[in-house]
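I'd like to ask you about the structure that follows.
Omission of a single protein chain aside, the complex is shown with its protein chains in their original locations.
Order of writing sets the labels: A and B. Residues in every chain begin at 1.
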Amino acid sequence: MALETTARAGIEPQVLQPIPVQVEGNNAEIEPTGEVAADLGVEAGAHGDGPVTAEVGYDAIDAHGGAEAAGMPQLDFSTFPNQIFWLLVTLFAIYFVVSRIAMPRIGAVLAERQGTVTNDLASAEELKLRAQEAEAAYDKALADARAEANRIADETRASIQADLDAELARADEQIGAKTAESEAAIAEIRAGAMDSVRDVATDTAKAIVAAFGATADDAAIAAAVDQRVKG
Amino acid sequence: MAVETEAEEGGLVFHPLDQFIVKPLFGDGEIHWYTITNVTFWMALTILCVAGLFALGTRGRAIVPSRMQSVAELAYGFVYKMVEDVSGREGLKYFPYIFTLFLFIVFANFLGLIPTSFATTSHIAVTAVLALSVFLTVTILGFVLNGTKFLGLFWVSSAPLALRPVLAIIELISYFVRPVSHSIRLGGNIMAGHAVIKVFAGFAAIATVAPLSVIAIAAIYGLEVLVAFIQAYVFTILTCVYLKDALHPSH
C-alpha cells in the first residue's frame, strides 16, 4: 500500500472531495480533474503490467481511502489536537457542574434527608413512648374509675342500709308503741270486764241470797265474790 | 479500503468506519485544534445532558425527590459507593474527578448510540487522554503520598526472594500497559459495536436478508446499550482500583 501513500501525500484533502463520485466508474471513465487525476493516471501507469481492470479497482478504491485522510478515522492524527482540546474543555465543564452544582446540592439533600429520617424516627419513637404513656394513663384512669364506682356503690349501699335501718327502727318503735297501746287498751278492757264481773257476781249473789230468804251482809258477799273471782 | 469491494448482489457497499470521521461542522476546511467539529457538537451535548440532569434535576433540592433528582442521586450514590468500596475512605477526596470521568463516559456512550450520531468515546485520542490523565494522576499521587514506598507496588514481598526481580519486571510492564488497555478497552468496545451495527446495516441492502439484518441490528443495539454502561462502569472502577494502588501501595 506504499503506492497510495505517495499518491495521498501529494493530494490536498480539499481536492480529494470529488473523488468518491468517480469510484464506481472504470479507469477510462474517470474525468481528469486537476492534479488528482494526473496522480491517478501516474499510479495506473506504474502498475501497467497487471490486468487493467484489477488495477482500476485498486486505484479507484485507494483514492477513496485517501479522501478519508487515513484508513481508520481513529488514527488520523491531524484531528487529534482538535479532539483533545474539546475533550479537555468538556471535562472541565463537567467537572465544574459536578463540583459546583451537583455535589453541594446532592450532598446537602442527602444530609438533609438523613437528618429528616433520623428526626422522624426519633419522633416516631417519642410518639410511641407517648402512646404507651397514654395507654398506661388510660388503664390507670379506668382502674380509678372502677374503684370510684365501687366506692360510690358501697357508699350508696351503706347509706341506703342506714336509711333502711333507721326506717326499720322507727317502724319497730311505732309497732312497739302501737302494741303497748293495744295492750294497755286490752288491759283496761280486761280490768273493766273484771269489775263488771264482780259487780254482776255481787248483784247475783245478793239476789240469790235474798231469794233464799236470808239476809246477807253486803260486806260478806263482796268478800266471798272476791274470793271466788280471784280463785 | 478493500472492504468496500462490491458484492455481486449489486451495490453492497460497507463503510463501517465512515461514522467515525471527524468533520468540521461549518464548511470543510482543515481541522485545526480550535475548529468546531462534530466532536465539539457531541461533547457539548454531553455537557448539556450532565448539566441538565444535575442543574435542572436537583433544582428543587427536595427531600422527597422528583424523578430526575432521583436519577441524579442514584448516579451520585452509585459512584460514591464504588469509590468508597474499592479505594477506601481516603479515596473519597478524589470522588469529584472520578464522578466527572464516569459522567462524561456514560453520557458520551449513550449519546453515541443515537442513530446517525457521532461516538466521541470511540476515538482513541479521547480515551487515551482519559486513560493517560488517570495514569499520570495515580502515578504522581502515589509518589507524592508514599514517596519511594510507592515502588513497593512492584516489589512483591510475599513472593520468594529469587522470584521477586522477575515479578518486578512483570509488574512494571503490567503497570505501564494499564493506560493502553484502559483506553483501548473503552474505545475499542464502542468502535467495535458501532462498526458491527454498520456492517449489519450494509446487509440490509439485499431485500431477502433485510428483515434478518434489522433483527440483528436490534439485538446488537441492545447489547451495545449494555456495553455502553458496562464500559463506563469498568473504566470508573478500574480508575478506583488504580487509585487504591496509589493510596495503599503495599500488596
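Quick note on the criterion: contacts are C-beta pairs under 8 Å (C-beta built on N, C-alpha and C of every residue); 3 or more make two chains touch, one makes a residue touch a chain.
Basically, contacts and distances are computed from a predicted model.
The UniProt record for the undisplayed chain lists the protein name "ATP synthase subunit c", from the options "Sugar ABC transporter permease", "3-isopropylmalate dehydratase small subunit", "Heme exporter protein D" or "ATP synthase subunit c". Across A:L75, A:A171 or A:A223, the residue that sits in touch with the chain not pictured is A:L75.
Here one chain is not drawn; of B:M68, B:I184, B:A205 or B:V225, the residue touching it is B:I184. Note on the undisplayed chain: of the listed residues B:I31, B:V86, B:L153 or B:I217, the one touching it is B:V86.
If you put the missing chain back, the residues of subunit A touching it would be 1, 3, 47, 50, 54, 58, 70-72, 75.
By the touch criterion stated above, the residues of subunit B touching the omitted chain are 1-3, 17, 82, 85-86, 181, 184-185, 188-189, 191-192, 195, 230-231, 233-234, 237-238, 241.
As a working rule, only the chains that are shown with their structure count from here on.
Considering their complex, residues 1-2, 4-5, 17-18, 20-22, 28-35, 37, 39-40, 43-44, 46-47, 50-51, 54-55, 58, 61-63, 65, 69, 72-73, 76-77, 95-97, 99-101, 103-104, 120, 122-126, 129-130, 187, 191 of subunit B touch subunit A.
Subunit A contributes residues 13-14, 17, 23, 57, 61-62, 64-65, 68, 71-76, 78-91, 93-95, 97-99, 101-103, 105-106, 108-110, 112-113, 116 to its touches with subunit B in the complex.
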